[in-house]
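Only one protein chain is missing from this complex, and each of the others stays in its spot.
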Amino acid sequence: MNQTKVTLLGAGFIADIHLESYRRFIPEAEVVAIYTRKPEKAEAMAKKHHIAGWFADLDEAIEQSGCDVVDVCLPNFLHARAVTAAARAHKHVIIEKPLCMNLEEAGNMIDLCKANHCKLMYAEELCFAPKYERVRRVVNEGAVGKIFQLRQCEKHSGPHSDWFYNIEQSGGGAVMDMGCHGLGWFRWMLGPNVKPVSVYAHMASIYHSARTKAEDNSLIIVEFDTGAIGVAENSWAKQGGMDDRIEVYGTGGVVYADLFVGNSALTYSEKGYGYAMEKAGSTQGWSFTVFEEAFNQGYPHELKHFIECVREDKQPVVTGEDGRAVMELMLAAYESAGTGRRVPLPFRPSVKKPIDLWLGR
Amino acid sequence: MNQTKVTLLGAGFIADIHLESYRRFIPEAEVVAIYTRKPEKAEAMAKKHHIAGWFADLDEAIEQSGCDVVDVCLPNFLHARAVTAAARAHKHVIIEKPLCMNLEEAGNMIDLCKANHCKLMYAEELCFAPKYERVRRVVNEGAVGKIFQLRQCEKHSGPHSDWFYNIEQSGGGAVMDMGCHGLGWFRWMLGPNVKPVSVYAHMASIYHSARTKAEDNSLIIVEFDTGAIGVAENSWAKQGGMDDRIEVYGTGGVVYADLFVGNSALTYSEKGYGYAMEKAGSTQGWSFTVFEEAFNQGYPHELKHFIECVREDKQPVVTGEDGRAVMELMLAAYESAGTGRRVPLPFRPSVKKPIDLWLGR
Amino acid sequence: MNQTKVTLLGAGFIADIHLESYRRFIPEAEVVAIYTRKPEKAEAMAKKHHIAGWFADLDEAIEQSGCDVVDVCLPNFLHARAVTAAARAHKHVIIEKPLCMNLEEAGNMIDLCKANHCKLMYAEELCFAPKYERVRRVVNEGAVGKIFQLRQCEKHSGPHSDWFYNIEQSGGGAVMDMGCHGLGWFRWMLGPNVKPVSVYAHMASIYHSARTKAEDNSLIIVEFDTGAIGVAENSWAKQGGMDDRIEVYGTGGVVYADLFVGNSALTYSEKGYGYAMEKAGSTQGWSFTVFEEAFNQGYPHELKHFIECVREDKQPVVTGEDGRAVMELMLAAYESAGTGRRVPLPFRPSVKKPIDLWLGR
Partner (left out) sequence: MNQTKVTLLGAGFIADIHLESYRRFIPEAEVVAIYTRKPEKAEAMAKKHHIAGWFADLDEAIEQSGCDVVDVCLPNFLHARAVTAAARAHKHVIIEKPLCMNLEEAGNMIDLCKANHCKLMYAEELCFAPKYERVRRVVNEGAVGKIFQLRQCEKHSGPHSDWFYNIEQSGGGAVMDMGCHGLGWFRWMLGPNVKPVSVYAHMASIYHSARTKAEDNSLIIVEFDTGAIGVAENSWAKQGGMDDRIEVYGTGGVVYADLFVGNSALTYSEKGYGYAMEKAGSTQGWSFTVFEEAFNQGYPHELKHFIECVREDKQPVVTGEDGRAVMELMLAAYESAGTGRRVPLPFRPSVKKPIDLWLGR
């Protein structure tokens, strides 16, 4: 088999998950190189994952690694820069969420990829998480009638990496980090013919106010033209490990699903043990012991789909356009949180970063 | 990549699961041929799964397909016959549980494979089910101290295929079909240095007495030389879909895990939908909607391990010897259910099939 | 023991629950009479519950029954009328939620009771539901640090009685019926020193639009002066039986509790059985079988507290003032749903009924 060559940009939490996914589940891809800013870290990562190449220079990593695909797992503020470089080098792009920092960047990225005949594949893994996809399929079979309300939650006590807390690098807090999941998933569940018409949001700084100006707790309501609403609750202020849940309410039924607690073994340990789940804290006493975390969140399914799109020249099910649409919803959410008003769509402000719309008030 | 060639014998429920596992998760293997007794069924299966070869003759399938590995997914009474043919043709063997019909067959299979330098790989998927393996790993880290009790349940309303109900072909009912899982898993959890010392069992014919002489409800207690006990509850008489659960009790904690209900989305559907889980029955009203059933039961992990053992000439973690040890425990269980007595081990009766020890009384 | 005499006004679903609560759990009270508009229904109810007196005239029921307390379980539009009559007759009043139809009525009821030295006890049972009260107490012990978000849900497929669907009699739909619970519970959890500062709400007519002009699905966000928010999701459009849940998010932890599904036995029944839970529909297949429904919702605890307040001349923990404060929040919610804007508090519109603020737009 002729493997598709991938260069991975980044060496953080999400990069590790992508690397595990490629190695275990996607034999048709080969990660040929890693880029990270600090040379010694790039080398260590490459050695750990048996990857031949490592680079401390972004452009060299893209141009000299011989890759077909660039997988961008960098801090948000570097997304546009990385995609631009990849597209100019005629590489297909997998881009971790959120797409970028603002709509102008989004437009440029999309246009440039199009002009260079590169696929811009937007890595929203909730469109691939197998439990949630199972839910989507039974809903599409008509199991719950017509959807009138969706709920998505992703909550934990905050990311490890520093850049998330630097709003110049992240563009925002829990919404930029997790809110994008819910907003993307609402669109995915409702399909391309259902349009959002307004956004209302509440944001607050609860738990990390000493560390960041960004919101660490958020609630977003998106109203769609069918009358359905999506409620996204995302937080960096929730103790006790990751919570990732959805609820689908239809006129003929309801579905509840839960990726972490609801998939776990339930353990009581007097002495504790190594690891329970993402951000779980102590493992003494009761804990929820997850398994196959990457798989259950859909990363292998996602990346396999993207590699297949490259190999067979197919249209990805989530693209830069989806990332841009989510960006618009996030901007509207920050605007709403800042003004206290429901924001009608379309909403296309010209700001450097989304959180300015909240902090600016 | 040079793929390992597999010929799959059988075309039932479990054959389908193996084929899905190979196709989606094990690119290093290629299923080159299928055998099933009825030519038209073999052809249909081969076409459905894009498999080049199909055979209605067992020996031809093994000898003429060009395979490296024979994967036996046949009714129990054909296991020894198939393994013998495979070993004589110098093929490695993956054998679905239970190993065979009696200890004599087991010994012959093991010896013949050894003599022909073929691996005999015993497909006990609970040793690979990722949630249960996660539990085993935290237990091995010391999370719950020293194990003093294990519980395993697998319960549903009975298999679909007719041969399970014909004791000449199955050798027994719920114990031969599912009890083997618990007995194998107890040994796996406790490790090779812990020996079973006695077996007590209760069996009954509850729900399928019109269709089979076999037991369709069972409870087995295995006592080990550490004082730990394993309790296996297995049933073909439980309504409402599959239940597969474990409990691990240690001096310093406890773990509960659940492969089906505990991994599912929870759905209420007025109209119903296509499929909830194995043997679930109606999907109207509340149902437990499972996802990635094959993966969550560990079939891909299991078969990937076996293919790796062949490719890298490694010792499989579960072998014919394990299958034989489980067979001895099952024989002791039938003896106990027949006599009402606890049966000390070793127990090596000479019977044609296990259930004779119960029905013979 | 000298029993406190209660006259119960009403003969619907909630009246039955009150009667069960008095009979089983509150020996210090005696229900001496029932009032309902249709004489034959009043008589039947009185006989069923072994109650000596029955009346088809409201004023006679209050004045001639010899009661100390009037317990008002009538449709919303009759609340003010009944309380007025009770207060004039110098009877203490237990008033089912919501307090009444508008703020003017609320003020009059409160003033009149005060003038006549009658207690006006507002029956918000979530302040008494023992699981939720247990949660409140551990939260007050500091178990989760400082509250920053509360969530309350009450969802089912809609009430049985016709008057709920007649907005002239109900004043509104799911919000008037259930939203009051969440709004009252937020205030109860946060305590008297925390003040609401704004309300945002979304309402829709989803499932019962042929039967009523009222909203049957709602989402309300209340912002408090501590920065905490309360999210109330209440619905008459959710299939599969009652759902009643709370979530408490604090800076040092989180609590989830669930009164129906989370307290139930889990049953699979091929043939079905009589009753699973409130509004559950079919009991065939899987169902959640609740027990002690009235007790688990706190009705006995609530009514016992009110009777004790009467007997010992204590101040009830929930009063007409609380009911009025909830009414103000509900009015703000309807206003917000009507205008699409966040409504700052205080908000004291002069309308005949809350839903006018939504329907009027």
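Every chain is named by a letter (A, B and C) in the order it is written, and numbering of its residues begins at 1.
As a working rule, contacts are C-beta pairs under 8 Å (C-beta built on N, C-alpha and C of every residue); 3 or more make two chains touch, one makes a residue touch a chain.
This structure is a prediction, so every number in the text was calculated from the model and none was measured.
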item: Omitted chain - touching chains that are shown; value: A, B, C
item: Residue among B:I206, B:V317 or B:V351 touching the omitted chain; value: B:I206
item: Option from A:G66, A:G285 or A:G360 whose C-beta touches the chain left out; value: A:G285
item: Contact residue for the chain not shown (choose from C:V255, C:V317 or C:V351); value: C:V255
item: Residue among C:P39, C:G66, C:G142 or C:G360 touching the omitted chain; value: C:G142
item: Omitted-chain contact residue, chosen from B:H90, B:K114, B:K271 or B:R341; value: B:R341
item: Where the missing chain touches chain B, by residue; value: 144, 148-149, 198, 200, 202, 204, 206-207, 217, 219, 221, 223, 227, 229, 231, 233, 235, 237-240, 249, 251-254, 340-342
item: Residue ranges of chain C at the interface with the undisplayed chain; value: 1, 25, 27-28, 130-131, 133-135, 138, 141-145, 252-257, 262-263, 265-274, 283, 289-292, 295
item: Residues of chain A (touch criterion as defined above) contacting the omitted chain; value: 239-240, 268, 270, 281-282, 284-288
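Heads up, the rule we're going with is that only the chains that are shown with their structure count from here on.
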item: By mean Cα position, the chain sitting nearest the middle; value: A
item: Chain copies touching (chain A, chain B) - same or different residues, decided at half shared; value: same
item: Computed distance of Cα centres, chain C from chain B, in Å; value: 54
item: Interface hub residues of chain B, defined as touching at least two other chains; value: 268, 270
